[in-house]
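Here the structure is laid out as structure tokens; the discussion comes afterwards.
Removed: one protein chain of the complex. Kept in place: all other protein chains.
Letters A, B and C mark the chains in the order given here, with residues in each chain numbered from 1 onward.
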Amino acid sequence: MGNIVIYEKRPDLRDPVLIEGLPGVGNVGKMAADHLAEKLNAERFANVFSRYFPPHVTLDSDCVAHLACNELYHASVGERDLIFLLGNHQGITAEGQFDLAEEIVDIAASFSVSKIFTLGGYGIGTVVEGPRVLGAVSSVSMKHEIEKHGVTFIPGEPNAGIAGASGLILGISRVKGIDAACLMGETSGYFVDPKSSGALLRVLMSILDLNVDTEELDERSRQMDEFNSKIKEMTEDQSKGHLGYIG
Amino acid sequence: MGNIVIYEKRPDLRDPVLIEGLPGVGNVGKMAADHLAEKLNAERFANVFSRYFPPHVTLDSDCVAHLACNELYHASVGERDLIFLLGNHQGITAEGQFDLAEEIVDIAASFSVSKIFTLGGYGIGTVVEGPRVLGAVSSVSMKHEIEKHGVTFIPGEPNAGIAGASGLILGISRVKGIDAACLMGETSGYFVDPKSSGALLRVLMSILDLNVDTEELDERSRQMDEFNSKIKEMTEDQSKGHLGYIG
Amino acid sequence: MGNIVIYEKRPDLRDPVLIEGLPGVGNVGKMAADHLAEKLNAERFANVFSRYFPPHVTLDSDCVAHLACNELYHASVGERDLIFLLGNHQGITAEGQFDLAEEIVDIAASFSVSKIFTLGGYGIGTVVEGPRVLGAVSSVSMKHEIEKHGVTFIPGEPNAGIAGASGLILGISRVKGIDAACLMGETSGYFVDPKSSGALLRVLMSILDLNVDTEELDERSRQMDEFNSKIKEMTEDQSKGHLGYIG
Partner (left out) sequence: MGNIVIYEKRPDLRDPVLIEGLPGVGNVGKMAADHLAEKLNAERFANVFSRYFPPHVTLDSDCVAHLACNELYHASVGERDLIFLLGNHQGITAEGQFDLAEEIVDIAASFSVSKIFTLGGYGIGTVVEGPRVLGAVSSVSMKHEIEKHGVTFIPGEPNAGIAGASGLILGISRVKGIDAACLMGETSGYFVDPKSSGALLRVLMSILDLNVDTEELDERSRQMDEFNSKIKEMTEDQSKGHLGYIG
């Protein structure tokens, strides 16, 4: 069991684009990809199992056991198809992450994808009011193509590079000659961040020229804003009270 | 030496069922499988060696050296045969556990097993008077089949999933299309637990429609109950004495 | 570079026996094997390199660089040949130790060795006046064969098993049907122990019906005895002085 890819079916896909949304900083990428796949009624067509995932099974409500895996879904939008790489796991070792990322790029190549977008979060250590979407690309032409859809490029950033599936799938795509970009929603890095996910999804939809309802993400985002405001008020009250007590 | 499987013989087996009983929480699964294999006079037919077992040999009473290994036994019951996977070791790395679990499922498939049962313990952190036997399955139909034999299903439980051989053999069986279930005896998780083993074994025997004497397990269970009662008494006496002293 | 075995020559060997003497507890096995190989003017015929040895080179007096390796030597004694496995390294991971041990057994099999002896120390945590030589074997007949040469067999001992090359080569030999034994000189486990090495070597020579001068080992052993006596005296003097002071 290096990797086992089990195809439930092997769909015919027209000019497909692969979108990766695995867990990561603030789960920004995962939530955006999951949301889009759900709204487009994407169908699962394959599971990727690997000895590099955690060595256990998890159980659903019927107590049916599921090996840790990544899943591939497809959906039609207009003249073309999207492939989604979704799941709850990344490889647990450096070697495993390389192995899985190359497996995914090879699967994408076998479907003749024209582009790959990997989605992630960009942790900046502080709460962001209006999160930007930063980009990293496989080529300068890819940069020009997506810049006009609101992707921000900061030379050399993220300075620490991009780790894990989002980075490696982008990097291996470039080595293998596939156009690719990584889109990263700014986020504090401390919480799951639906606001950043929403911003990321809107940029991705603009690039792909499609539109789905983002209401759930927006609603969760409003709830978090409220929660954050209350926390802030409480902190300020305490802080004033404390000064008053001293005075 | 990825894995080396050495067959002492390759038996003809009728409609076999594989039962896994490797070490784990409270050794609940191991004791149940060892007991059943012994009572059925199961015969060893193969050893599985692996570079993922601990790198040493142990010695028997003749000072003959034995590599760490897993062993396969077979036994006849009525119209069919059972295969037992027994041993003192699980793989020492995550990769090794996947590797070994897949090896076992492939061996099982080569004998056209109709079902696989993996046996384990379910640690709940407190002493259990009447341990239940919880189940996890490869399919809903498998759940319905074994539920009537006294297996308890709690949606989504164990919440932490099932780690190691019991979980992976179940998960890989499902991926490879083999009916499988994991049966877990409730246990504190602190001691070797013959009572839980006995409960597990009785459920397994009901499922497999067979019956062996469980007296040794029951006797060890009674001894542990006595021991636990004494510990409890002593703790209570001390506790009273202490209060008296204060008063 | 899984393993690379480089043959300087491939000797014709008559009924060869392989003797393993790699570093281990008290270097008991290594010193015995090195000493015997030297006295028999054994010639090197192959090097075993491996990615499981430490990732560096060491330098000789000409500053020529040497990768960590194991070396194979051969020597003639009467009607037969000996193969020596010597070196300064064992594999640095569990997987690597299995890999190398299997490589060695396969090389031995390619020369149709009739027996394999692995040499080691048996650490007992206290200084030993007259170290015994303990044995572990691949079969009961092997036990009977070497018992009469002064090998001590204690049922089930060493209780902790035999780790590393000595244990794995013995264990894999057994799996592959080659007669083998591990001979272990008793030793404190705290120092390099030439006395235990000498005892081990004498037993091995009796088994192999050969005889070489052990003077260097004996001389080093006498020096260590003297050194230990002095340490003991000093400790006792201090201890008496201390009591006198109190009194």
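Details
Operating definition for what follows: a residue touches a chain if its C-beta (ideal position, glycine included) is under 8 Å from a C-beta of that chain, and two chains touch if they have at least 3 such contacts.
What you are looking at is a predicted structure, and each value in this text was computed from that prediction instead of being measured.
Counted over the whole complex, the shown chains touched by the missing one are A, C. Note on the undisplayed chain: of the listed residues A:A65, A:L82 or A:V137, the one touching it is A:V137.
Residue C:L67 is the one among C:L67, C:V192 or C:L210 that touches the chain not shown. Along chain C, the points of touch with the absent chain fall at residues 1, 4, 6, 47, 49, 51-52, 54-67, 92. Residues touching the missing chain, restricted to chain A, are 94-95, 97-99, 101-102, 135-140, 143, 153-158, 160-164, 167-168, 170-172, 174-175, 182 (touch as defined at the top).
Heads up, the rule we're going with is that only the chains that are shown with their structure count from here on.
Taken as a contact graph, with one node per protein chain and an edge wherever two chains touch, the assembly forms an open path, each chain linked only to its neighbours along a line. Overlaying chain B onto chain C using CA atoms gives a rotation of 90 degrees, to the nearest 5.
One simple way to say how far apart two chains are is to compare their mean CA positions; for chain A and chain C this gives 56 Å. Counting partners per residue, chain A has no residue that reaches two or more other chains.
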